[in-house]
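Excluded from the complex is one protein chain; the other protein chains are retained at their positions.
Here is subunit A:
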């Protein structure tokens, strides 16, 4: 539709926002002003910031639930700023905190709604529904014909995620999807969703006000300040190691060095090789440094044996760990 212009994004960019702005009628200030960012294909980007910072408005401009006042939006190489919004939205998964399952439709009808709009035949829709329910950890035989109000909050949001994935959209927009769910279930849903993302590799834009959720989930995190100022857009490790300014530092809060340990894996620590010694704790290369350190503190030892992942065994000391943690400061992941 549009001619390739100098601003047409390269193929590895899935979402490009260019000078995006929103001012609501009757307001003297922009809700979002002149925001530009590129989100890469398959990337999990988290928007985080205090309420009123424009993160949700920005998210809702990507599928044009909010029409931008200025600027352009590209998705998958196409300028979608002026395309038919309903057709655009069928290609973009959308998950919200309040879930919004349609109460008079069964789980299968909710999940199958977008495929139905896309004109799929019934057999294909049924297969897709079962596949997706499996994917989000709900047994299709049990849940297919249930109604939303027969489900727990956690189950409803699994259905919400399945529904957003139904048309196999390349992009998912998630507005605090786990915000209204109890902490234990939320933690489990986050873990499951990360595993799911490893398989499906969608381009995800995820809004939260919880910095810990952002650090846990995001490949990159966009920290919004007042008036939609993009204070920093970087990996979790970069944000913890090298906060761009005092605002980011205070938003991330205390304990950055400790929290960094949760982002490092034992595999990231070089060296070792001393033969296993008595009294050492056993960990795997996949453990976070945080978990490994905790094991050492619990057993009162300064030594651990790392096994698994076919690398053979090696042993690391507390000192190796501390050096690695210090080195990680300022280095991108």
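By definition in this document, contacts are C-beta pairs under 8 Å (C-beta built on N, C-alpha and C of every residue); 3 or more make two chains touch, one makes a residue touch a chain; residues count from 1.
In this text, contacts and distances are computed from a predicted model.
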Listed names "Family 1 extracellular solute-binding protein", "Xanthine dehydrogenase", "histidine kinase" or "ABC transporter permease", with the criterion being the UniProt name of the chain not displayed: "ABC transporter permease"
Touching residue (missing chain; options A:42, A:77 or A:100): A:100
Contact residue for the chain not shown (choose from A:9, A:49 or A:148): A:148
Option from A:117, A:281 or A:323 whose C-beta touches the chain left out: A:117
Positions on subunit A contacted by the hidden chain, ascending: 63, 65, 86-90, 92, 94, 96, 98-106, 113-114, 117, 147-149, 160, 163, 173
